[in-house]
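One chain of protein is taken out of this complex; the other chains stay put.
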Amino acid sequence: MSEVKKVVLAYSGGLDTSVILKWLQDVYQCEVVTFTADVGQGEELEPARAKATAAGIKEIYIDDLREEFARDFIFPMFRANTVYEGEYLLGTSIARPLIAKRLIEIANETGADTISHGATGKGNDQVRFELGAYALRPDIKVIAPWREWDLDSRQKLLAYAEEHGIPVEMKKGKTSPYSMDANSLHISYEGRVLEDPWAEPEEDMWRWTVSPENAPDQATYIELSYQSGDIIAIDGVPHTPHEVMAKLNAVAGANGVGRLDIVENRYVGMKSRGCYETPAGTVMLKAHRAIESLTLDREVAHLKDELMPRYASLIYNGYWWSPEREMLQTMINASQVNVNGKVRLKLYKGNVIVVGRASDNSLFDENIATFEADGGAYNQKDAEGFIKLNALRMRIAAKKGR
Amino acid sequence: MSEVKKVVLAYSGGLDTSVILKWLQDVYQCEVVTFTADVGQGEELEPARAKATAAGIKEIYIDDLREEFARDFIFPMFRANTVYEGEYLLGTSIARPLIAKRLIEIANETGADTISHGATGKGNDQVRFELGAYALRPDIKVIAPWREWDLDSRQKLLAYAEEHGIPVEMKKGKTSPYSMDANSLHISYEGRVLEDPWAEPEEDMWRWTVSPENAPDQATYIELSYQSGDIIAIDGVPHTPHEVMAKLNAVAGANGVGRLDIVENRYVGMKSRGCYETPAGTVMLKAHRAIESLTLDREVAHLKDELMPRYASLIYNGYWWSPEREMLQTMINASQVNVNGKVRLKLYKGNVIVVGRASDNSLFDENIATFEADGGAYNQKDAEGFIKLNALRMRIAAKKGR
Amino acid sequence: MSEVKKVVLAYSGGLDTSVILKWLQDVYQCEVVTFTADVGQGEELEPARAKATAAGIKEIYIDDLREEFARDFIFPMFRANTVYEGEYLLGTSIARPLIAKRLIEIANETGADTISHGATGKGNDQVRFELGAYALRPDIKVIAPWREWDLDSRQKLLAYAEEHGIPVEMKKGKTSPYSMDANSLHISYEGRVLEDPWAEPEEDMWRWTVSPENAPDQATYIELSYQSGDIIAIDGVPHTPHEVMAKLNAVAGANGVGRLDIVENRYVGMKSRGCYETPAGTVMLKAHRAIESLTLDREVAHLKDELMPRYASLIYNGYWWSPEREMLQTMINASQVNVNGKVRLKLYKGNVIVVGRASDNSLFDENIATFEADGGAYNQKDAEGFIKLNALRMRIAAKKGR
Partner (left out) sequence: MSEVKKVVLAYSGGLDTSVILKWLQDVYQCEVVTFTADVGQGEELEPARAKATAAGIKEIYIDDLREEFARDFIFPMFRANTVYEGEYLLGTSIARPLIAKRLIEIANETGADTISHGATGKGNDQVRFELGAYALRPDIKVIAPWREWDLDSRQKLLAYAEEHGIPVEMKKGKTSPYSMDANSLHISYEGRVLEDPWAEPEEDMWRWTVSPENAPDQATYIELSYQSGDIIAIDGVPHTPHEVMAKLNAVAGANGVGRLDIVENRYVGMKSRGCYETPAGTVMLKAHRAIESLTLDREVAHLKDELMPRYASLIYNGYWWSPEREMLQTMINASQVNVNGKVRLKLYKGNVIVVGRASDNSLFDENIATFEADGGAYNQKDAEGFIKLNALRMRIAAKKGR
């Protein structure tokens, strides 16, 4: 156990990080700085301040990061139509590099030599926090209590809390048996009954969306405006990135849009089952592909599609602050300069249906595409040579008996 | 115009190919063999026989290719989770190489030196037919009337038909203003109002699916059984590949599943707008990913995902019979040996929801994945070294001031 | 044959393009503008001016493009360590987009509606010229005489020249039986005896390099300085990009460096055999990899390596002016910001041997890499966790009997 002078703790005010706070003070005998971020999880942060104060913390950071999160993390990621393993929209993954960045910034501001977090040793989040931290400050020390202590069950944690006078009140509203994470992009559920991949989740697990069954019988139409690949307005009304997230989460969630139930492959080597609600993100993925379908060159689009799985893995695995992610982002951003225009969508009982797309930068050429006579815009005879030369290597091979 | 002795014509019995038949006889003064395939388009083929006979054709081929189509084309393609440009399930594309293969087989059987088809010079289908034909018989001649004649509008075609006594009765049922193509995997719509990407298609365009609005208020649950990546049973009842397609099309279509409305990039260089109904395919894609999520190794799955866009482009562009497609298929097939088990799905008003997956070949390890104490199955301390070494190159860079 | 008013001809002054000049005047009855470029081929251009004048040409462009060629085409390409099919350094390919650009610029300046070139219908160069031209001016017309006329053999060409009084003097120095192309990056040889892939080229074919056998018995050492991935100095003396090419061609050629003899796959579908001399390029590829080996992050380097074959194909196939090439270039350029430093090389009888590399931006950390005790710079125990978690998915699979 190396010497620790001051540690910045990613602190939610919940049971786990409250125990960690106390444990750090006891075991490391060090000063603790708490950092609580609003990344759109929808919880009040002032109780965290009160608890930190009660725990004797002098330096308490409570930051509203919602605009930065949407603008600098969610939006850049959606420019790439990013999906992990064909399904997962990376809701948890994309928030972690922002937390890592703030932890290091606060460590630098407060003269701390160490950061700490409440992620377990089995999950991806520890990797995301720590890779980010090391990349941004290579000499930082990290305390990951779940990898160190022997409080390896709920009971032991509760016993420790009781023993040290840590209040065990639950979050407001109904308590959940699931391990959850929430931010502007999504809310996730893991553990308990979900550990059986054959078991269907119970309806009352879901929090941000109504079920398709309970969604309105009337469809909702919305129109999204894009500039350089980012949404800048909804139904003609300009919005900041975070406002876009909030608006879309509301309207999509109300229409039963955005539930996902998957088995995924963690970076640490195991498969796990997770359920996710990503209402806004589900709409954004579909709509962004639609506006790109009009405005992107074919080969640019295909190159993006081929690189996307790797870009998604980089984010999933915690490499947001790596040079290879930045290199890919440079290319992705460059591709978006003409991704302008609008997309019209129909939301209905879990469905996101594109019903129109238009752009001043459209590459769709009606004169050429038409089934009617095109007045010479396209010479059908060109196709013969095109096919003949594309076939040539296969014809030669066939003649040689392949 | 090179010498043509005998030509095998891909013949549907509809107006276009009936005109082509007559035109070939007139212009090329050659013998014509007609070939009409049942690839699941849902139309009776005997009328085609009658019309061909009436046109004086001696050699008439009418083949039921539905099982071969599902078994050797659709199923292998779905092993790769194949999607073109993030959306399109390649319904038209995957039928063309089978037609090309039969055209060449029939040419070989009948001593024909030429094949002909009714695809236009603007589309992808001409490429798919002809690349396949050249790959399978390099000296074959091809007549693509739409690239040759001057019948470049509907009116001229109808005038030609009338002039030559070709019956212009329409397909049974309601007539469609759209350019359509159908087979066991899908039905497609192009042209007319769809040439405006901002226009929403009218409800009565769709033929194979009810709208989500009109789908039953009660969800339908189905269970699919997989062996080596292919569906072998539905709800425990074994089915042949074509039966799988037929069953799934019925149940998914009845639940409003499978509509798609996109702008896509054609191989010949233009963007075009297409609407598609792919009820079975939409279910199959989702379910196959689910069974793979349990049974595939992570890196195998990721490699498949990275290569998929290229594999999709090969099929879209008409390279089914190319050595690079076969090379990729070898790898894809090899990946599927353990993709066995079952997937439970809920179909509801356009939604396909995975609600369970199970496999004797599952790589999901509950003991390791659990949030509870795992009895040493996983050593959380290992994560520290894992993170430290993965971070090393970034730490070195940061120390050097990057 | 469409109406042509004025045509810009890529004109070397040699027999082929002299015949084309006359043929254009005769057949198209149009005004001709000649464009002759110095891209480092090592021939005097004034004779071309005299011949063009003699042929009655009013607008004669003779441009020294050597610096632009090196700076904006060769250098950016080498930032990617570009090699086509594992061997070819793309000497011809990389000059064509510059020629295409100038043809269009001159057409715009002179009010021409058409361009023309002397590339045959079998090769890649026609594609490179024309894709570039169409991308830069979509309505341009192209006349490719070799695809049109019936002068399909050397004899017919000579007969036409004689008939029309075109001087058939050969290039100065010995005449070559090979089809050749030269510029600052390379000289190429095709045709004749080379059409047999089993035949070894004769020694007197090569023009820019001595044979390894005839190279000096004493090695030559040189030191190259890099800034942002480009060579800026040789042996400490600053040089412009073209000077770099000239210097390196001289020193490498004198040491027998840069010969290549391959069978390659043309974009138009056939295999062809080509011999190349690329003295400077051979040195530059080796040296650039060496400076990158010190200064590039591992994952950035690997991503570049994985994308390089595609980037090489884009250039080989003529897509320099495509959006996907520009998109890739953005990423490649971004990767080079820290590729600074120097590389020391030994040239000896055909060998290019890296003997040293150094950089202020080096990521090589002696303290960590050392085999000696490192004072805690690296904790060997971290490797256990790193291996354990990387092995986890394979261990789970093995336990499940895979």
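For clarity, chains are labelled A, B and C in written order, and residue numbers in each chain start from 1.
Simple rule for what comes next: contacts are C-beta pairs under 8 Å (C-beta built on N, C-alpha and C of every residue); 3 or more make two chains touch, one makes a residue touch a chain.
Just so it is clear, the structure is predicted and the values come from calculations on it, not from any experiment.
For the options B:Glu46, B:Glu203 or B:Glu324, the residue in contact with the chain missing from this view is B:Glu324. Among C:Thr114, C:Ser225 or C:Ser322, only C:Ser322 touches the chain left out of the display. Considering the full assembly, C:Ala135 is the residue among C:Leu98, C:Ala135, C:Ala161 or C:Ala252 that touches the omitted chain. Across the interface with the omitted chain, chain B contributes residues 265, 268-270, 297, 299-300, 303, 310, 319, 322-324, 326-328, 330-331, 334-335, 389-393, 396.
Residues of chain C in touch with the missing chain: 81, 85-87, 120-122, 126-127, 130-131, 134-139, 144, 146-147, 152-154, 179, 190-192, 195-200, 212-213, 217, 219, 259, 261-265, 268-273, 289-290, 293-294, 298, 301-302, 305-306, 309-310, 313, 321-323, 344, 346, 348-351, 353-358, 362-366, 368-373, 378, 380-384, 386-388, 390-391, 394-399, 402. For chain A, the residues in touch with the chain missing from this view are 297-299, 338, 361-363, 365, 368, 378-379, 381-386, 388-390, 392-394, 396-397, 399-400, 402.
Here is the rule we go by: only the chains that are shown with their structure count from here on.
Averaging Cα coordinates per chain places chain A and chain C 43 Å apart. Chain A and chain B have Cα centroids separated by 32 Å.
Work out the mean CA point of chain B and of chain C, and you get 41 Å between them. Shown for chain B are the residues in touch with two or more other chains, namely 298, 362-363, 365, 368, 378, 381-384, 386, 388, 390, 394, 396-397, 399, 402.
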